[in-house]
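Dropping a structure here in C-alpha cells format, bear with me for questions.
A single protein chain has been omitted from the complex, and every remaining protein chain is retained in its original position.
Here the chain labels run A, B and C in written order, and each chain numbers its own residues starting at 1.
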Amino acid sequence: MRVDKGTQVYGATFSAWRAEAAEPWQAYTHHAFVEGLKDGTLPRAAYLNYLVQDYVFLIHFSRAWALAVTKAETVEEMRFGARIVDALLNEEIALHVATCAAEGIDEATLFAAPEAMENIAYTRYVLDAGHSGDFLDLLAALMPCVMGYGEIGLRLAAAKCDTPYADWISTYAGADYQQVCYEAGALLDAAILRRLGDVPQDSPRWAALSHRFATATRLEVSFWDMGLAG
Amino acid sequence: MRVDKGTQVYGATFSAWRAEAAEPWQAYTHHAFVEGLKDGTLPRAAYLNYLVQDYVFLIHFSRAWALAVTKAETVEEMRFGARIVDALLNEEIALHVATCAAEGIDEATLFAAPEAMENIAYTRYVLDAGHSGDFLDLLAALMPCVMGYGEIGLRLAAAKCDTPYADWISTYAGADYQQVCYEAGALLDAAILRRLGDVPQDSPRWAALSHRFATATRLEVSFWDMGLAG
Amino acid sequence: MRVDKGTQVYGATFSAWRAEAAEPWQAYTHHAFVEGLKDGTLPRAAYLNYLVQDYVFLIHFSRAWALAVTKAETVEEMRFGARIVDALLNEEIALHVATCAAEGIDEATLFAAPEAMENIAYTRYVLDAGHSGDFLDLLAALMPCVMGYGEIGLRLAAAKCDTPYADWISTYAGADYQQVCYEAGALLDAAILRRLGDVPQDSPRWAALSHRFATATRLEVSFWDMGLAG
Partner (left out) sequence: MRVDKGTQVYGATFSAWRAEAAEPWQAYTHHAFVEGLKDGTLPRAAYLNYLVQDYVFLIHFSRAWALAVTKAETVEEMRFGARIVDALLNEEIALHVATCAAEGIDEATLFAAPEAMENIAYTRYVLDAGHSGDFLDLLAALMPCVMGYGEIGLRLAAAKCDTPYADWISTYAGADYQQVCYEAGALLDAAILRRLGDVPQDSPRWAALSHRFATATRLEVSFWDMGLAG
C-alpha cells in the first residue's frame, strides 16, 4: 500500500484512511473535551455524563463487534471479533461501571440511560454499516473509535499533566489497549488484502470505505460535543 | 384494546402509543417548521435543505420497509411492505426529485447529499429497531413518520392558509396518503393482535414498543430542528 | 471482462460464473424433472408437490430480494430489487396460487406448507449470503434461480413438445420473464463494475462469488431432486 511507513502506527490501511480524513480526525483527537481530560479542566459533571453515554455506546459497540463475528470470512477474523466483544462487555465496561458506582449509579441504570441523539447516530450508523455492507464496511466504521482512543491515550499520557482523569488516560495509553489497536490494525490490513488485493487504493470500493471511516470520525466529534454540553 | 374509539384515527395501537408519547408527539406535529409550512413563513432555503435531507431519509426509510418484508410473518404483511417500498421509491421520492430539479439539483446529487447527523440518527435507529428486534419493533419505529405526516397534512389543509407550501400539504392531506395511513394502522393492529393477543397492553413487550414509538417521535422533532437550522 | 461475447446471453458476469459452474449448471438445467416438464412425463403429483414447495421458495426468495433493497448502493439497484419483490409477490406467485387453487389448495395452506429440507437449505443459504456479505454476495446467490429458469424456459419452448406443462414453460420462455433476466444480468454487470472494477476476475473476491453462484446452482439440483421424490 502506498503509505509512508513512518506513520503506520496502527497499520497501513488505518494510516491511509486517517490521512484522508485529516480534518475530522484532528477535530476528534484534539477536541476541547480531550484537552479537558488532559489538563483536568473538564468539569466532573461533563465527565460523568460522558461516562453514562459511553457505557451505552459500548453496549452497542459490543453489538457491532458481535455483528462482525457473523460477517467474518476466516476463523481468525471470528476469533478477533469474539475477543473484542468479551473485552468490551467484561473489561472496558467494568471501568465505567466502577466509576459510576462510586457516584451512586448502578449498572441497570446505566443500561437504561436515555440515549443522546449523538449516541444514537453514531452507534446505529456503525451497525448499519455492517448490515448494509460486508465485513470491510463494518471495520471501516469501527476503527475510528478503536484507534482514536489509542492515539488520544498515548498523546495525553505523554503530556504528563496533573489531571483527575489519569485513570481514563492510563487505560487507553496502557499496553493492553495499545496491543488491541495494533492487532485491530493488523486485522484490518489482512481483511483488506483478502478482499481488495495488495493495491487496495485502486479498488472502486476504496473511496466509499474511506468515506465511512471519515463519517464515523465525524460522529466521534459530535459525541465529544455532546459530552461537553451534557 | 382499551382505547377511546373516538381517537382511533389510524387504528387502536397507534392511538394508544400516540397518547403515551403525548409530549414529543405534540412537539413533532406542532413544530415551528410545521407552522412555517402552514402559514408560509418557512424560509425557502430551509425548505430546500429539508427536501434534500428528506430525500436521503426516504431512501433509508425505503430500506427499512424492505427490511420489514424480510421480517413479515404473513403474505399480507409482505405485500403491504412491498407496496410501501414501491410507493416511496417511485412516488413519494418523485415529488422531492421534481421540486429539487426545478432548483437545479438532480437526483444523483440528492442521493449523494451529505447526511445531517439528525438524519443519520433517525434512519439508522429505525433500521436497527428492525435488525435487533422483530416485525413489531420495526413497525413501532416506522409509524411516527407515516402517521405523523398524515396528521400534520390534515391539520394544515384544514387551516387553509395562503402558503407557497400548498403542494407539500396537499400531498399528505390527500386521499392517497391518508389511505396509506389507514392501512398502515390496520396492518399494525393486525400485527399486534397476531403476536401480542387482544390485550396487548398487558404484554411485557408493550412498554418497550411504546418507548420505540416515542423515541422515533423524538427523532422527528430533531429532524425538524435540523430543517429549521439548515 | 474476458468472456466470449457469443455466450453472454444474460450478461458477462453471469456467463463467466455459469462457465465456471459448468457441471452443476448442466445438472440443474437438464435435470430429469426439467426433461419431464418438457416431454410431459413428469407425474402430476410431483408437479403439484413442486408447486407447493416452490410457492414457499418464492416467499423466501421475495424476502431475499427485499434484503437486496436494504443492501443496495444506488437508487437504480434499489428500484430493481423493489420491482422484483413486487413481481414475485404479485405475479409469479399468482401462477402458483391459481394452479394450486384449481387443485383445492388455497394460499393460506401454501404459505403454511411444511418446508422440505432442500427448500430450507436453498432459501436460507441465499438469505445468509446477503446477511453475511454485501450486495454482490447476495446477487451471486440469487442469479442461478433467475437466469436458470430463463434458460430452461427457452430450451423447453424451443423443443415444442406436447406437454401438459406448457403454461409453466411459456411463463419462463415468455418475453416478460426474459426481459427480467436481461435486466438482472445488466444489473449484475453494473454492480460488479461498481464494486470490483472492469477486470473483476482479477479481484480477490471473484473466486468466492463464483463459488456462491455454484453453491446456489447445486441447491437448485437438490430442489429438483426433492420435486421428483415428492
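Please note the rule applied: a contact is a pair of C-beta atoms (placed from the backbone, for glycine too) under 8 Å apart; a residue touches a chain by one contact, two chains touch by 3 or more.
Keep in mind that this is a model prediction, so the values were computed, not measured.
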Per the touch definition above, residue among A:Gln26, A:Thr41 or A:Thr74 touching the missing chain: A:Thr74
Residue touching the undisplayed chain, where the options are B:Pro43, B:Pro114 or B:Gly197: B:Gly197
Touching the absent chain when the full complex is considered, from A:Leu48, A:Ala66, A:Leu95 or A:Ala186: A:Ala66
Contact set of chain B toward the excluded chain (per top definition): 70-71, 73, 131-134, 137, 193-197, 202-205, 208
Chain A residues that touch the omitted chain in the full complex: 59, 62-64, 66-67, 69-70, 72, 74-75, 78-79, 81-83, 85-86, 89-90, 107, 111, 127
Interface with the undisplayed chain - residues on chain C: 63, 117-118, 120-121, 124-125, 127-128, 131-132, 218-219, 222
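Throughout what follows, only the chains that are shown with their structure count from here on.
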Interface numbering overlap (same over half, different under half) for chain B and chain C: same
Centre distance in Å when chain A and chain B are each reduced to the mean of their C-alpha atoms: 32
Separation of chain A from chain C, taking each centre as the mean of its C-alpha atoms, in whole Å: 41
Approximate Å spacing (C-alpha centroids) for the pair chain B, chain C: 35
Residues of chain A engaged with two or more neighbouring chains: 131-132
